[in-house]
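Every protein chain except one is present and positioned as in the full complex.
For chain A:
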Amino acid sequence: MRLTAILSMAAKAAFPKDYRYGTSRPWTIAAKRLNPPGKKRRKVFIEPIAYEDWSVFKGDTVEILSGKDKGKQGKVAQVFRHRNWVILDGLNTHFRYIGKTADYRGTYIASEAPLLIRDISLVDPTDRKPTEVEWRFTEEGEKVRVSLRTGRIVPKPVFQRRDGIVPQQWKDGPKDTSPEETLEKTYTPSLKTLEEEVMEKLGIEEPRRNRKTYWY
């Protein structure tokens, strides 16, 4: 238990306190350029939103409230919780060249800029208008997002895995244990250690004992 705590501490404390998070992952060259060791930049202030109150997830349909694409609805492609950012598919774009070499001018593509959570609003699935959303509990005890204007539940988008596997439609391969075999309870509690049980089962007899050793 303590080892895992230490390892998780090492994983989290890899960033200094004034690390400036961007849209690139921290191990990329762009992020390293943004955060060279020993840089001191003006601090970015972000609105502290608690983990339980976070309402926007990847795959949600949201509407932009301010900016160039005001009034348009789009699907959330990426969420950055450390800066309260959201990137929508194909909206709030600017244009740039990528893959530029010495002689080739590069491909002209549209790249999306992140939007703050404040400028985004979740869309009610029934009337497709932007609403304020609150977390409430259903009668079964499930935590759901409820739109304050209409009172309807905004369902959480289905989580799609990056490798494209849909667990319910998975076909077992030759090396896969089926769910029934995995959940079978074959453990019989006993006071013997595994080594003693295996010796008993295989009929191994070991009358020799270790020599007594001392340490000080």
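A few remarks follow.
As a working rule, a contact is a pair of C-beta atoms (placed from the backbone, for glycine too) under 8 Å apart; a residue touches a chain by one contact, two chains touch by 3 or more; residues count from 1.
Just so we're on the same page, contacts and distances are computed from a predicted model.
For the chain that is left out, the UniProt protein name among "Protein farnesyltransferase subunit beta", "U6 snRNA-associated Sm-like protein LSm1", "A-type voltage-gated potassium channel KCND1" or "39S ribosomal protein L41, mitochondrial" is "39S ribosomal protein L41, mitochondrial".
When the omitted chain is restored, the residue from A:K43, A:R105 or A:K201 that touches it is A:K201. Counting the whole complex, the residues of chain A in touch with the unshown chain are 37-38, 165, 167-168, 170, 172-179, 181-184, 189-191, 193-196, 198-199, 201-202, 204, 206, 209-210.
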